[in-house]
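For this view, one protein chain was removed and the others were kept in their places.
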Amino acid sequence: MYAFFLNVLLALIWTLAVGRFTFHQLVLGFLLGFVVVTILEPLWGTNVYRRRLWRGLAFVAFFAWEILLSSLRIAYDVVTPRLRAQPRIVAYPLRARTDTEITLFANVLALTPGTLPLDVSTDRRVLYVHVMYAQDKEAVLQELERSLERRLLEVLR
Amino acid sequence: MKETLTGLVAVAGAAFMLIASVGILRMPDFYLRMQAAAKAGTLGILCIVVATGATLGSLSALLHAFLASLFFLLTTPIAAHLLGRAAYLSGIRPRVLEDELAGRYHPATHALGSDRAPDAPETRSAGAS
Partner (left out) sequence: MSERLVGLPVSSPLLVLAMVLLALALLPATVRVIRGPTVPDRVIALDLMASLVVGLLLLLGAVLRSLAIVDIALVLALIAFLSTVAFASLVERRTRE
């Protein structure tokens, strides 16, 4: 996470040094900063930035695609006369442990159409989620675990 | 060409928001209405923000657009989560196949158990149904 902020900072410094604050210069600065950070990272003892950045980008792309897909599904359901939703409130056993992980996961769920996190249990082991298309409970739990939480945790850990 | 493209993005965003609005009218219970409104609405407003930024084109407009998208991405989940929880606590029952949240809240303290209602010190059990 710090490596990413350092990279953004380097990109901003690059635009200052060039003296032109444009989108192209910002991208160029970010790429140059990326090279610098990956070379310098072993100095403070970690070597994960390249992999994490890549996974983060992959997650953002996947997430955008998922939002579009399920928005279209709900839109279709609203426009056509028959209502296909089979909602259910499931208790989802969290693998995310820290506050950051749980918050981010809940935010991702809230942005994905069709899932709405209602509350976290006081001992933080279970997240209660309202799911719109949940005829098969096990399939829903597996889908949440495999496609969203695991990918998110891979980026964070 | 570019104008047509941004115009189409704006129309798509507006269409999503229109669908969200129809959804809010048509869906049979509160939680489904919320799903329809919050999600399609967010996608719609993001499309419109992008289209506006691209139309104006100046750097400060793009910066505005970027900050606005970030703002919407951060606030929508918070508002949805708070409202969902408040509605459940105020006793609006969802129309669902199965409700695993039912009976897990401690009626007075609103503490939430992970597999059953938590034991809490004896207080008056007024309030939430």
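We call the chains A and B, going by the order they appear; numbering starts again at 1 in every chain.
Basically, a contact is a pair of C-beta atoms (placed from the backbone, for glycine too) under 8 Å apart; a residue touches a chain by one contact, two chains touch by 3 or more.
If you're wondering where the values come from, they're calculated on a predicted model, not measured in any experiment.
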Contact set of the excluded chain (shown chains only): B
Of B:Met17, B:Val96 or B:Leu112, the residue in touch with the unshown chain: B:Met17
Touching residues (missing chain, whole complex) on chain B: 3-4, 6-8, 10-11, 13-15, 17-18, 20-22, 24-25, 30, 33-34, 37-38, 41, 44-45, 48-49, 51-52, 55-56, 58, 60-61, 64, 67-68, 71-72, 75, 78-79, 82-83, 85-87, 89-92, 108, 110, 127-128
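Note that in this section only the chains that are shown with their structure count from here on.
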Chain A and chain B: spacing of chain centres that average the CA atoms, whole Å: 17
In the complex, chain A residues that touch chain B: 21-23, 67-68, 70-71, 74-75, 78-79, 83, 85-91, 106-107, 110-114, 116-123, 125-126, 128, 130, 132, 134-135, 137
Residues of chain B that touch chain A when the two form their complex: 16, 19, 22-23, 26-29, 31-32, 34-36, 38-40, 42-43, 59, 62, 73-74, 76-77, 80-81, 84-85, 88, 94-102, 104, 111-115, 118
